[in-house]
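Only a single protein chain was left out; the remaining protein chains are all shown in position.
Per-chain numbering from 1; labels A, B and C assigned in written order.
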Amino acid sequence: MQQQDIDIVIVGGGGAGLRAAIAAAESARKENSQQRIMLLSKVYPMRSHTVSAEGGAAAVTSDEDTLQAHFDDTVAGGDWLAEQGVVDYFIRHAHRELVQMERWGCPWSRKPDGSVQVRRFGGMKTARTWFAADKTGFHMLHTLFQTSLKYPEIERLDEYFVLDIAVVDGAVAGVIALKIATGELTLLRAKSVILATGGAGRLFRFNTNAGIVTGDGMAMAFRHGVALRDMEFVQYHPTGLPGSGVLITEACRGEGGILVNKDGYRYLQDYGLGPETPLGEPQNKYMELGPRDKLSQAFWQEQQAGRTGKFGDSDVVYLDLRHLGKDYLHERLPFICELANVFINIDPVKEPIPIRPAVHYTMGGIETDANCETCIKGLYAAGECASVGLHGANRLGSNSLSELLVFGRLAGEQASQRAATVAFADSPALEEQAQAQKTRLAQLYDAQGEENWVELKRELVLSMETGCGIYREAEGMQDTLETIRNLQARYRNIRLQDKSQAYNTELMQCLELGHGLGIAEATCLGALERKESRGAHKRLEENFQQRDDVNYLKHSQVFFNAEGPAQLHWQDVDTHLSAPAERAYGDAGKGIKQ
Amino acid sequence: MNKGTSLNNDTSENMKRSDEPIWWGLFSAGGVCFAVFVPAAILFIALLIPAGIIAPEALSFDRARSMLFSLPGLIFIGVVICLPLFHAAHRIRHGLHDLKLGKEHLNKRVTYGGAALLSALALVGFAVGIL
Amino acid sequence: MAKQTSYFPELKRNWWLKHPYFKKYMAREATVLPLVFFLVCLLVGLFSLLQGAESWQGWLRFMQNPLVIAVNALAFIASLFHAWTFFQLFPRVMPLRVGGRALPPNLMVLGQWFGVVVVMILAAWIFMRGL
């Protein structure tokens, strides 16, 4: 097995990973210390899922806006389950990071005078979302990737699949990775490791996520004893394309798009988001600009009431953009027009776009402290894989791209500082853990079982959708939990068709499925035990339809248990800056301090 | 690993400036001439007049001499003969490369050399004519 | 760069026969072949003009040869095809801006064709003048 000594290993080449790498490099330069920084990613960095983000990144920008307002929106949006100290740090640093991106060449959309333009976004009081047309994530990711090329100290191992982290005496000691091109294993001994492996949306059948968003990093940390926190909060985006799940950005609504049911009625006014705002005059926090959880839930209600239309075999409602006119649409939402045309053969200029909710974002993740460090010393997590505590029970659109930057940077700096002070672990335990991975792979290759990953995966995603969907109840979740545990057992009996070493994508999908099974269990367990409705988590049972601050103003923490089912604990929430209040939108939200 | 390939070492050999701008400049100028002036030239000199469709006397010996051996004639030689020659040489050279024929530096000499030689001949002819 | 196990077929000489787009490209490049023929005709004409009326008449007769007319007709078509391709390239190579706004490419293409027509009329005037 090849081995290298690397001061800082970063797993993941998405927005968070790249930002961390640059921060680490800068930090090392500042301290005049020679540090090797290695970025590993299972796909080339610019293929990472950040590339798909469309809408924008939030930061307080205009003079009328205030930090307090961004703070309040985020905390209320998260139904008071956000760590308020973390939110405070976030809102203070977001603007700086976006300016930094601009300084690195990111082509933010501009006002005629050359300053940066902002747009409205759901759940935000005022327009504070920076955007680069409707390809914000694309431009951010490419800007970060290209900027990273400027730093010779950032080395990369592209198309390396990280199998596991190595932990010695409660501190991270390295990572073990598989070179996809050849199937060889590499052990990277490290002083700091940053996980930036993204979310786990692929656990669900119908989702907006890329194929690689399988929660690998979460599973690795989980197995080493780090808690997965708040996993029950899974964001459904209200506007995915039927069939593929491809996302139609919230910016469509920010620009004035409206949602109607099959009768052409703007149904959102029936769900506490009214009164109806005039066509072409979107108003923050009203109607279409309510938060995602509320909108997705309203869809579900309409569906139950039989007021949704059909597209193919999907139930759909309609996103109508026609009143915005061709020129405006082509200028502001060119990618959306392209996607609708290509994937469902609909021209948004002429027809409303059929849409339905799709799983979009994992609010929960690897628990870290406010400095992005996990309970394993030297192991950091940032980006969608992490639960630093920013989003609480529901993420506001455009907060996560800013999160990648703010916390990616923080993680990078912290990792670099740590690497400057500690030594490489020198222990046979490290070798052993690497060998264990080798054995595990060999066993997978040799396994003569009769299970096939395709079957297992299909059952998993279907079951997650059924049991942990927009609305949940105990029975369904119990079923799902049993299915998952059953699948975990069957997974041990899996068999590969493809036995080759080089580019064995079947092997990788098996490994990803293995990761998914662990995370699914944590998600389902958290959902089952949270006997209240909060943010993205909605229970159908009579007693659980309200938020219950007495019992559940708490983070869920799920711990891995090698011997049996995972364990759930509750953790207090930091609410020292803003006491829980009612979360209301539309006219109902008027006057409520948010 | 993605660093340290030959492309990133800017040794002077590696980063040598190509002399192509000269040839490309001539090619482009010639291309404009080929597109704008040559069609008319072919149409009248090689098609309509020889075929007797219009004005067969237009190219009588005296008329031809006075037209060609004059300042406009010199311009004609430049834009209808010399520059298009370099245009053609450039495309032939790249065409040979496309067809994987010959050797790059040799092709270059033959094609541009040929264009230069023929242009020189045209100018010499013009000089003789005007004197 | 290619690893031992990789398979890397070399591009064959006839690559351009594999896709209609490449055939069109080769046709564009090949427009210079009949052009060269025409240019050589002109050069020969120039020297026969120097050698006196007799040989000039000989050249005119040569130009009347149906085969020569046929090749020159081809050259004419080639020059127009070249013009058509070349004019489309121009706005992309040199996008012009007027008052901060990009000039629409179609307008530029049209402008160039206008040039061709003007040159044709000019040529007609030159050749037919006083006849």
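We adopt the following convention: a residue touches a chain if its C-beta (ideal position, glycine included) is under 8 Å from a C-beta of that chain, and two chains touch if they have at least 3 such contacts.
Definition applied: contacts and distances are computed from a predicted model.
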Task: Select, from "Succinate dehydrogenase iron-sulfur subunit", "Aliphatic sulfonates import ATP-binding protein SsuB", "Heme exporter protein C" or "ABC transporter permease", the UniProt-recorded name of the complex's unshown chain.
output: "Succinate dehydrogenase iron-sulfur subunit"
Touched by the hidden chain, restricted to displayed chains: A, B, C
Task: May I ask which residue of A:Leu259, A:Leu339, A:Leu525 or A:Val558 touches the chain that does not appear here?
output: A:Leu339
Query: Among A:Leu279, A:Ala305, A:Ala489 or A:Ala502, which one is in touch with the chain left out?
result: A:Ala502
Field: Touching residue (missing chain; options A:Gln35, A:Gln84 or A:Thr147)
entry: A:Thr147
Query: So that we can see where the missing chain sits, which residues of subunit C does it touch?
result: 1-3, 5-8, 11, 15-16, 18-19, 21-22, 25, 29, 89, 92-95, 100-102
Field: subunit B residues that touch the omitted chain in the full complex
entry: 2-3, 5, 7-8, 10, 14-18, 20-21, 24-25, 94, 97-98, 100
Task: Since one chain isn't shown, list which residues of subunit A touch it in the complete complex.
output: 26, 43-44, 46-49, 51-52, 96, 99-100, 102-105, 107-108, 110-116, 135, 138-139, 142, 146-147, 149-150, 158, 181, 210-212, 243-244, 246-247, 312, 335, 338-339, 342-345, 452, 454, 496-498, 500-506
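We take it that only the chains that are shown with their structure count from here on.
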- request: With chain centres defined as mean CA positions, report which chain is farthest from subunit B.
  value: A
- prompt: Counting only C-beta pairs in contact, which pair of chains has the most of them?
  reply: B-C
Query: At which residue positions does subunit B touch at least two other chains?
result: none
- prompt: Which part of subunit C faces subunit B closely enough to touch in the complex?
  reply: 1, 13, 16, 26, 29-32, 35-36, 38-43, 45-47, 49-50, 52-53, 56-57, 60, 63-64, 68-69, 72-73, 75-76, 79-80, 82-83, 86-87, 112, 115-116, 119-120, 122-124, 126-128, 131
- prompt: Mind pulling up the subunit B residues that touch subunit C in the complex?
  reply: 5, 31-32, 34-47, 49-52, 54-55, 57-59, 61, 64-65, 67-68, 77, 80-81, 84-85, 87-88, 91-92, 94-95, 98-101, 118, 121-122, 125-126, 128-129
